[in-house]
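Moving on, here comes chain A:
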Amino acid sequence: MTAPLLARDLVSGYHARPVLQGVSVELVAGRIAGLIGPNGHGKTTLLRTLSGSIPLRSGKIEMNGEDVSRVPVCDRVGRGLVHIPQGDQLFGDLSVEENLRMGAYLRDDQKAVRQTLDEVFTIFPRLAERRRQTASSLSGGERRMAGIGRGLMAEGRVLMVDEPSLGLAPLVIEQIYEALRQAVQSDRAILVVEENPSRLLGVADAIYLMDAGRIVWSGSAAETVNSSDILATYLGGH
Partner candidate 1 sequence: MDILIQILVTGLTLGAMYALASVGLALIFGTLGMFNMAHGLFMTIGAYAAFSLSGYLGLVLPVGLLIAMAAGALIGVLTHLLIVRFMLTGPNFETNVMVATAGLAILLQDVLLKIFGAYPFTQPVKVEGTIRLAGVAITLQSVVIVAVALVLISAIAFLLLRTRFGMTIRATAMNREAAELMGVRTTRVYLQVMGLAGALAGAAGLMISSLTTLSPQMGGDPLLKAFVICVVAGLGNVWGAGICAFALGLLEATVQFEFGVRFGFPVMLLLVILVLVWRPQGLFGRERVVRL
Partner candidate 2 sequence: MSDSQPKAPSRRKFLKTMGISAGSTAMLAGLNQSASAQSSEPVKIGCPAPLTGIVAADGIEFRRGLEMAAEEINAVGGILGRPVELVFVDTESKGDDVVIQAAQRLIDRDKASALVLGYNLETGTALHDVAADSGIVAMHSNTVVAHDELVRSDPEKYWGIFQYDPPETFYGIGFLDFVKGLEDRGEFTRPNNKIAIITGPGTYSTNIANAIKDNADKYGLEVSLFESVNVPISEWGPTLAKVRADEPAIIAVTHFYAADQAQFMNQFMSQPTNSLVYMQYGASLAAFRDIAGVNSEGVIYATVIGALQDEIGSGFAEKYVGKFGDTSSPNGGGQTYQALHAYAVAAALAGGPGEPYEEDRNRMVADRLRNLIYRGPMGTMRINPDGQSAFCYPSQTNDPSLGMPHIFSQIQDKAVGGVLIAPSPYDVGAFKLPSWMKA
């Protein structure tokens, strides 16, 4: 069986400065992978490279065995790759509902879209209350919910989430991870980036540790627990 997303030896970066120096990642359907590592060492760059926002200098990205290395962002989305970026990145002047509908931009079946919308509202009831408000008027937690909800709207097979818990209250974080857990049950592949590995330990099936643009360690959830000292070295005593 081919992986929904397979990346080999990725090199990419901004302008003259390469950030990723040969990164390989594999995502598996129905599994959550966690990507951890200190700030500024290429986690977000990896996600942006995978989604196509940053051009690839060398290496190869495959989706279901097909080479998508040179495919533009929107077509990767069309093939089911959904990237929920760091921060909110919402459309500030659009309403919450419009934001969510933008998430389903490539879906034609409006009936199905409405159904997904209802599902998202069930997961995040707060969004249902705020559906007519503009996104810029939401609180931090609500914005993150809207961002994740918007990602879910695409019904993509691969979901990449960048720092879903950053700066949020524990209750909201719990809600968000619950949403991801539900999402993975419909056989999606999920990659979650966190700076703080403790969030992922109960959730992720596999962990990648990134440092200075390379994956320096990877393993299953169980292996991670046993290797907590490695993580501690890299992450500075968490």
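Candidate entries met the following condition: all candidates are chains of the complex that A comes from, given by their letters.
The definition used in the following text is that contacts are C-beta pairs under 8 Å (C-beta built on N, C-alpha and C of every residue); 3 or more make two chains touch, one makes a residue touch a chain; residues count from 1.
Keep in mind that what you see is a predicted model, and the values were worked out from it rather than measured.
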Which single candidate from 1 or 2 touches chain A in this complex? 1
For chain A, which residues count as touching candidate 1 in their complex? 51-53, 72-74, 77-78, 82-85, 89-94, 98, 101-103, 105-106, 150, 154
